[in-house]
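Every protein chain of the complex appears in place save one, which is left out.
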Amino acid sequence: MIYNIPYLAVAALILLGLYALIFKRNLIKMVIGITLIESGVNLFLITLGYRKESIAPIYTSSPGGIMSFPVPQALTLTSIVIGVAVIALMLSLVMHIYRHYGTLDARETRRLKE
Amino acid sequence: MSGMSKIVKTISSIIFPFITIYGLYVIAHGHLTPGGGFQGGAVVASGLAMLLVAYGSVWTMGKLKEKHLSINQTLESVGAIGFIGLAFFGLIFGTKIFFNNFLVNKQDYLFGATVKLGETAANINTAGILPLMNFAVGLKVIAGLFGIVLLMAYATRLKEGK
Amino acid sequence: MNVPDYIIPLIVAIPLLGAFLTPLVSRINDKLRNIFVIIVLALNAVLVFLLASDILTTGIKTYVFGAKDLSYPIVRILFEVDAMSIFMAIISSILVLVAVVYSWSFMEKNTGLDKYYTLILLLTAGMLGMVLTGDMFNFFVFLEITSIASCALIAFWIHRGESVEAGFKYIVISAMGALFVLFAVALLYGQYNALNIALLSSVIQYTFLDKIALVLLIVALAMKAGIVPMHMWLPDSYGSAPSSISIILVSATLASLYGVFRVIFTLYGNVLSNIANFGIPVNVFIGWLIVALAMVSILIGVIMALIQTDFKRLIAYGAVAELGYMFLGIGAGITALGTAYGKTALDGGIFHIINDALDVGLLFLVAGAIYYATKETSLDKLGGLARNMKYTTVFFVIGLLAVAGMPPLNGFASKLLIYESTFQLNPILAIVAILSSILLLAVFVKVFYSAFMGPQLPKFKDVKEVPKSMLFSMGVIACIIVIFGLFPEVIINNIVEPAANALIGYSEYISQVVAGGI
Partner (left out) sequence: MDILGLSETILRLVIGTIAVALFGIIFGLLYKGVDRKISAHMQGRIGPPIRQPFRDVRKLFTKENVVPENAIPWIFNLVPLLGLIATISILIYLPIGGFPPIMSWGGDLILILYLLMFPSLAMVIGGFSSGSPYAIVGAQREMATMIAYEFPLAIIIISLAWKLTQVGSVNVFALSTIIGTPIWNSVTGPLGFIGFAILLLALIIVTPAELSKIPFDAPEAETEIAGGLLVEYSGRNLAMFYLTDGVKTVVMASIIVVLFFPYNLSSLPMLGLEGGSYVAYIIDILFYLLKIFLVILFSVTLIRVAIARLKIDQIVYTYWVPLTLLSLVGLIFIMWDGWIMNLLGLV
């Protein structure tokens, strides 16, 4: 059971993120939703690479013993890097939307209809 | 965004060199530890962001000229070019493969030392082009993230000015 | 023609290097920068064509990054290029080159052009990477590069609220889609300990988790491809971006479409003939699902296009309908996998990919030309432009007839393949497809009337024909459209047919990697 807790956390994070994305009208909250989903996916990747009682996958000066998988960690790092770029872009767009519309409410920032 | 109190300014000025050095350490040991160019660069850039918050965007924008921003952008480009350029060098030197680590295990060059098998002490002088790539990425990330923070601060200043 | 192997990574690396060099070149001179970007992309296009001629004669090519051979394929990043990948790469490189030539005059008066060109080059690298890569995670990375670059380009005219809004919509959709893809990749990695498409495909079991991964991948990539009901972002972003970007976005969406095909045909190729629930084979289930989505896309696209008043949004809805045709062909091909007409449908669908890119691209360029000349995109305010803009009118008519699938242009050649195969699956499909294409014709004739015909409006009395670089790029696409329309057999036999075979022949794709490793 204890080893399933990360997966439950993943599910909770992703569902929370989707909830924020779908039901929240504030643009910043939508961005937060995306970050939550991203954290969930990253946590999932990291959890995949974990092995019981393992050490970090660093070869030099390692104390010995089994190591956790390095590949998921590399994937997660890449994903985090990309995430930073996406979030930065989103936030800057939100700033510009605020400048143009004077509000962050998704219902009112809708000039593009149909 | 105006500056914060004198205490914050002073403390952040004192801490800033340590943060920077820690970030540079993470970059330099990227091939030995779980760090690397991105992580170290992010540390340094967050130090810069701390300064920005402490001193306020008004003060910062007063200090920064157009020239400085363009230098920042140039550094960012140089970092990216360095990374992709090292990959291209792989096509030129040694066995001609893209992203070829042509410097590894060449004792004459920097970062050319061979890693012994088994449990050894960390040796920074290894791993060929990986540290160089970490430096390039670090440069790119410092410049890039600082640029992002700076521009956002600039935009908030515009809003207040209205 | 044989080319060295390292040409494959160069196709992605050269735009990347060019992207980072552009700000530096831009310091020197603006004209020099434009020339530099055009040279980089032209060089890239030449490389793509060289590689294409090699792939089409000798078969699949693989390239491993940073290693001599395919040992340990589990941890290697590799590019695997087959006829389908190179088909998509050809489309992307042509469209980007055209768009950059077009931008020379079109974006002349804008500032911040060094970033504009940097982003275009990054987007190119992303698209080409998406279609060339043989690795799921790598695919995700390139997908994100494409999304970020295209989002920034959509919002390039940041002084317009609509552009920023469209950009935000786009980035939310694509960030969510990309995270779905990453989650699916993680699911697959967790089960099979591999990220390589060929490797995964050789061991895939169609377990419950695989089904979830398949659904996530198809939903996410179809969302990025803009298929109904996930099309909401598409008219906004196509309509709000600068026209030169709209045409690149067309090819970026098509790269996502390629992702859908790669996932269904190659990644899940081994399990397509399995019997799923209710005793229906997997391919029939997926195929009918895609056909249903396609029909909805065609109808919604055409009907929504009828009521638009903005030129570019109208074209964007036309593009949704055209996407439906591609999905119809491919869906029918999946449903009737292994039959002769299924193959024809697949050919038609794949041929329609390049035709749609050209036709819709040309229409976007024409819309851009009109915007350049009149600063107006609303159809209600335009009129009588055929007097002063003769060449643009001709190009628009070519694009109009091609989109509506009129002979003898390229749209007809591919739609004919789709009609004459899908009616064997169900006659209603072909009837609706034919009818919608005629409705599309009506829609564009309406546009033609309100923009180009009618009395001369006083405020457009002094409108001039657009500059040469824009005419040149429109002319190039128009020429390709006419040539494709007159000699469809040549294109089908030489490019489309191998691509269709590459999609069906997934075992060959697998054997390139798996035989060498593990």
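As written, the chains take the letters A, B and C, and residue 1 is the first residue of each chain.
What we mean here is this: contacts are C-beta pairs under 8 Å (C-beta built on N, C-alpha and C of every residue); 3 or more make two chains touch, one makes a residue touch a chain.
Just so we're clear, the structure is a prediction, and the values are computed from it rather than from any experiment.
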Omitted chain - touching chains that are shown: C
Residue in contact with the excluded chain [from C:Leu299, C:Val445 or C:Leu486]: C:Val445
Among C:Gly112, C:Pro229, C:Gly338 or C:Pro407, the residue in touch with the chain that has been omitted: C:Pro407
Residue in contact with the excluded chain [from C:Leu43, C:Met232 or C:Met453]: C:Met453
Hidden partner chain, residues of subunit C it touches: 384, 386-387, 390, 393, 405-407, 412, 416, 419-420, 423-424, 427, 430-431, 434-435, 438-439, 441-442, 445-446, 448-449, 453-455
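What we mean here is this: only the chains that are shown with their structure count from here on.
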Chain contact graph, described as a line, ring, star, complete graph or other shape: complete
Top chain pair, ranked by number of contacting C-beta pairs: A-C
Approximate Å spacing (C-alpha centroids) for the pair subunit A, subunit B: 23
Contacting residues of subunit C [partner subunit B, same complex]: 6, 9-10, 13, 16-17, 19-21, 23-24, 27, 63-68
Residues of subunit C that touch subunit A when the two form their complex: 75, 137, 140-141, 144, 147-148, 151-152, 155, 158, 161-162, 164-169, 171-172, 175-176, 178-179, 182-183, 186, 189-190, 195, 235-236, 239-240, 304, 307-308, 313
Subunit A residues within the subunit B interface of the complex: 56, 58-62, 64, 73, 77, 81, 84, 88, 91-92, 95-96, 99
